[in-house]
Structure formats: C-alpha cells, structure tokens
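The other protein chains are all here in position, but one chain of the complex has been omitted.
When the chains are written out, they are named A and B in that same order, and each has its own residue count from 1.
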Amino acid sequence: MTQIEHTTVWSLSDINTLVEGVLEGEGATQILGLSSVEDAREGDLLFAESTRFLNAALRSPASAIITTPAIRAEMGEVSKPLILAENARLAFMTALERFAPPLHFPEGIHPSAIIASDVVLGEGVRIGPGVTVEEGCRIGDRAVLFPGVYVGYHSSVGDDSVLYPHVALYPRVTVGKRCILHANSVIGADGFGFVLIGSVLRKVPHLGSVELGDDVEIGACSTVDRSKTGITRIGSGTKLDNHVQVAHNCTIGRFCVISAHTGIAGGAIIGDGVIFAGQSGAADHVTIGDRARLVARAGAIGNVPAGETYSGFPARPHRRVLKEWAAVGQLPEGLRRLKALEKRIAELEERLMQEEPSA
Amino acid sequence: MTQIEHTTVWSLSDINTLVEGVLEGEGATQILGLSSVEDAREGDLLFAESTRFLNAALRSPASAIITTPAIRAEMGEVSKPLILAENARLAFMTALERFAPPLHFPEGIHPSAIIASDVVLGEGVRIGPGVTVEEGCRIGDRAVLFPGVYVGYHSSVGDDSVLYPHVALYPRVTVGKRCILHANSVIGADGFGFVLIGSVLRKVPHLGSVELGDDVEIGACSTVDRSKTGITRIGSGTKLDNHVQVAHNCTIGRFCVISAHTGIAGGAIIGDGVIFAGQSGAADHVTIGDRARLVARAGAIGNVPAGETYSGFPARPHRRVLKEWAAVGQLPEGLRRLKALEKRIAELEERLMQEEPSA
Partner (left out) sequence: MTQIEHTTVWSLSDINTLVEGVLEGEGATQILGLSSVEDAREGDLLFAESTRFLNAALRSPASAIITTPAIRAEMGEVSKPLILAENARLAFMTALERFAPPLHFPEGIHPSAIIASDVVLGEGVRIGPGVTVEEGCRIGDRAVLFPGVYVGYHSSVGDDSVLYPHVALYPRVTVGKRCILHANSVIGADGFGFVLIGSVLRKVPHLGSVELGDDVEIGACSTVDRSKTGITRIGSGTKLDNHVQVAHNCTIGRFCVISAHTGIAGGAIIGDGVIFAGQSGAADHVTIGDRARLVARAGAIGNVPAGETYSGFPARPHRRVLKEWAAVGQLPEGLRRLKALEKRIAELEERLMQEEPSA
C-alpha cells in the first residue's frame, strides 16, 4: 500500500485560524495530513458530518476532527481535539487546499519545446519537453504546458491556465484564464458532419472554432469540437469530467457540471448552472434551461425547462419517471391481474347471458 | 468573443459560378466569410432552407444568402443579393469548402522526428516534431503526421492521409488514402479478451491487425482494436465520431456514420451505409444490415435487418419502441384503472352472489 508522504506540518490552532472555526482541545496538536476515516493515521485531520461519522473518527488513529457545533453538541466528552465550523465541509476543503502539494513543474521553457518565432509568451510561463506551439499563438502569464502539449496556430491560452500532457488544441482555439485541461483532452477537432451524395459521404468543412471561458476545467480524454461557422462556446466556471463529448456549435453556459461519458450533440444550447450526471446526454439543437439537472443516463431529446430535473430516455420530469419505473416493476403482475379479470368478467357475462332467457 | 479572421475575399458572382447557382442582385458584392444567422456580420454569406430562416437572414447584417428557387418564390422583393440553387445545402457546403483554411503545417520532416532507417517515405510528406515511425513502415505521398504521432512497426499510412497530434498506430496497422485520424485516437491496441483459469484472468494474445480503407475519418480519442487473428476492418468512406470504440475482429462496411460514444463489440459485422446515432452500440457477433439505423442510445443485442431503424435497449424496431414508450407513459394511470376495475368487478360478483339464493 502506497502511503502519501507527509510534507507539510501545521498546528491545529493555525488550521483553526485558517478555516475560521472554534477550537476545542489542544491547539498545539501537529497536523501532518488530511484523510478519510478508513485511511486515518496519527497526525491526520478528519471531517465528520454526522454523529455516526464523528464516533468513527474518534475511534480512529487520527489526531483531530472538523465537525459542526450541532453534531458536537450531541456528544459528551470527546477524546480528540476538534475544530467546530458551521460549514464543516467548506472548512475541510479550505484545509485541503492548504495541504495540496503545489503544481510541481520546472520554471522556464525546455530546450526541446518547439515554439514558433512569433508566439507571444507571457511572464513566468512554464513549457515542458516536446511541447509544440505553432505560429500566431499567445501563451498567457504563468501558463503551464506539460510535456507533449500541442497548440495549433493562432490559438491562445490565458494567464495561469494549465494544460496537462498531450492536450491538443487545434488551430484558432481560445482558452481563458485559470483553466485546467487534463491529459489527452482535445479541443477544436472538426465537428462531425457529412452530407450524403449518392452513397458517398462528403465532409462538411468546419471553419469555426472553440472558445473556453475562464476557470473552465476539461477532464482527461474529453473533447470539444469546432463549429461549422461561428464558435463552440463553454462558459466561464464550467467543469467537464473525463470522456465528455461536446459537439460542434454547442453553447454551454457558466458553472455547469458535466459528468463522465456525457455527450452533448451539435448545436445544443445549455444554460448556466446545468448539471449533467454520468452517461447522460443532450440531442442536437435542444435547449437546456438554467440550473436544470439531468440525472445519470438521462438523454434529453427535447428541451428541458430551467430548474427542472429530468431522467430516463427520452428524458422526462424525474418525478414522473420514478412513477413509471415503479409501475413497470408492477407490470408483470399487472398483466396477470388483467388476465384474471378478463376471465372473471367473461364468467359474469356468461352467467348474465344464461339469466337472460329467464328475464 | 473570438472573431474568426477573414482571410479570403470572393465576389458573390464568383461563388455563384462555383456552386452553379442563379444569381439575383449585385454580383460584385464582396464575400469575406460564411456564418449562421446568429453570428452573421457584414461580408458574410448565409444559407436559408425555409422562409423563416430566409426572413431572419434578410434582417441580419450578412451581405448575401444562398437559398432555393422555391423558397425565393414565396417572398416578394428582397433587400440582399441571393444565390438560388436547387440543392442549397450542397451549394453552401461547396462554398464552405472554398473558404476552409488550408491545412497549416510546415513542409518536410522536423529534425526531432525519429524515423527508422528503412521507412519508405512518399513524396511531399510532412512530419512534425516528436513523431516516431518504427521500422518497416510506409508513409504515403503528401501524408501529414502531426507532432507526437506514433507509428508502430510494419504499419502503413496511405497517400494524403492526415494524422493529428498523438495518434497512436500500433504495429502492422494499415491506414488507407485520404484518411483523417483526429488527435489522441488509437488504432490497433490489443482486443479485450481474457480466459478465466481458476480465478485468474489470462490474456488472449491478439495476433491480428487493423485495416482502415480509404477516406475513413476517426474522431478524437476513438479506438479501433486489433483482432485475435485476421483483421479488424473499417470500410472505405466510413466516419467515426469522437470516443467511439470498435472492438477486435469487427468488420464495418463502407460509408457508415458512427456517432460519439458508440461501442461496437467484438466480431460484430456492420453493413454499408449503417448509421449509429450517439451513445448507441452493438453486441458481440451481431450483424447489422446495410443502411440500417440505430437511433441514439439504441443497443443491438441481436441482428438488425437491412434498412430498418431500431431503438431502445435491447434494440427493437423504432415504431414499436415508440408505441411502448407511449404505453409506459400511460402505465401508472393504467394500473390505477386496473385496480378500479378489480373493485368494480368484485362488487358485481358479490351482488350476483347475493342474488343467487333468491334465484
């Protein structure tokens, strides 16, 4: 079993100050790392959102726990020092941020990188071995291009963005500031469009491009295709998981969460704050309203109104789908009941038929 | 917002000649680019396939419009010059082809590329930095290998084919002429086959290979696996979108369209002109007939006859599936009606039972 080496040491009281909590117990306790209860070692700080988790955390070898005042109030005396915070989850995340190792990457431009002579490089860029940056590009201040990244001509990467190994930007792609593009993602490949002429498929040229806003994250092996004309857009703050496909001419809003294996087809318009759960999708040219949610496997072949939760394929309101799923579960028995009724009614009809003559 | 720079200028009459249309209005109008109505700027040529779109296009800042004679006939006087073409879509595509920027890639072989000494290189090949071509390969005339492409030993790439960054061809793969392999696609990885011996999985060796015909397009991050013995084949003119999986020993016909996230399992046989919509699939060893269509999410676990449209999982004729979907929507109410009937029939039975003694 691999152990993450501890490279940072903080006192519990320093962490408490950082997360603006209330400290209970020994502030000098040394915190070496954060973990979950299953992996806890001495020196670890844990996080408990329920009395059950707090009890488990107290029994673990960890050295301290972040929890809420309300959960703390349900317990008597405790054996470990605590940090109490109303938003314990946020407090834990803030602590995680402090313990996160900094991006490990050498300063400067590796001599094996191929940078066209007219590329505009910002201050403090870090460019690894085997990177290619074509003519007419702009790389922002402090941007990091890991080994093997390819930046096609006339593309730009904003300040503080990080492109992990083998990211490919096709020509004329714009990446905003503070974006994170994970390894082997591909931005700006041709949209998938063909016209059938006789039995032959003729490729539709894709003259447009792709624009990622600021603070966008693109998962490993995810793809965003260039538009036919105009721009495929991903709004600022939107996050894509791994293996996501965004087709040509889509417009995706701000702060959307798009989970793994989701596919969004050509020309779809996605509002702000939309959530796509895993393996979901949207058909071409549909409109998904702000803050709508598509649950896992939902496939929207029509529009989804703002704020609604849809599921199933074709996607419909989740509440209705739950009723349908329950009904389908009762269906085999329902068909047996239907058959029994048919028999009973036939008997009644026969009996009444026999009474008829006597009427 | 990124604007695509205009680098080409054509007169409308020159475009009209190119697309073999009928010109109405000022032929000297300068066309700088093509766009959709939402992105239209002065200098743009648009495309309208309905009177609604034509009206929108006429209100836009665009400089000219391609439409059909029939749609034109429904309007009175118009404010912009028009190109009239029976197949307006094809005419627009022809214009798109003329405005598409040429592939931007330097001539020759970058000194950092590693080319084995016995590789046969065609005339005018363009090979970028960090490309590796192993022994025994053949690279056709005018083929383009973008940075980081890997060509395994004894593979071949046909004339005029383009391999975008980080494409990996495993050994003994054959790529035809005029193929386009998008970034990070992988051709010829081992098929996924194991034999369970006790509780241990033993890898089935895959000795075969992969052959792509001419004019094949492979999307970004798509994969085509090598066969156990024999060849995994993709027919000429077939197009794969992003994130497509073609497993070992498949045979795929000509001019198929295989959309994103589709998975085709081992040994499946796909005819000519088959269309797989997004997130669809075919199970191992099924046969899909010529010109069959699988709608989005359809999963064929049995054969699909030629020319049929299938949907759902397991995939069945689409018309039948539509009826079933509608019926499922009525099911929760149907079960309530069934329950009500049971009550009514029980009442009838009881009443007739009570009448019995008096009979």
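In the analysis below, a contact is a pair of C-beta atoms (placed from the backbone, for glycine too) under 8 Å apart; a residue touches a chain by one contact, two chains touch by 3 or more.
Just so you know, these numbers come straight off a predicted model, no measurement behind them.
Student: Would you write out the residues of subunit A that touch the absent chain, in ascending order?
Tutor: 1-2, 4-5, 33-36, 38-39, 89-90, 93, 96-97, 99-101, 104, 110, 112, 128-130, 146-148, 164-166, 180, 182-184, 217, 219-221, 237, 239, 241-243, 254-255, 257, 259-261, 272-273, 278-279, 296-297, 325, 328-329, 331-332, 334-335, 338, 341-342, 345, 348-349, 352, 359
Student: Can you list, in ascending order, the subunit B residues touching the missing chain?
Tutor: Contacting residues on subunit B, toward the hidden partner: 112, 114, 130, 132, 134-135, 148, 150, 152-154, 166, 168, 170-172, 174, 184, 186, 189-190, 192, 194-197, 199-209, 211, 221-223, 225, 228-231, 243, 245, 247, 249, 261, 263, 265, 279, 281, 283, 299, 301, 313-314, 316, 323-324, 326-328, 330-331, 334, 337-338, 341, 344-345, 348, 351-352.
As a working rule, only the chains that are shown with their structure count from here on.
Student: Take the average of all CA coordinates in subunit A, do the same for subunit B, and state the distance between these two points in whole angstrom.
Tutor: 25
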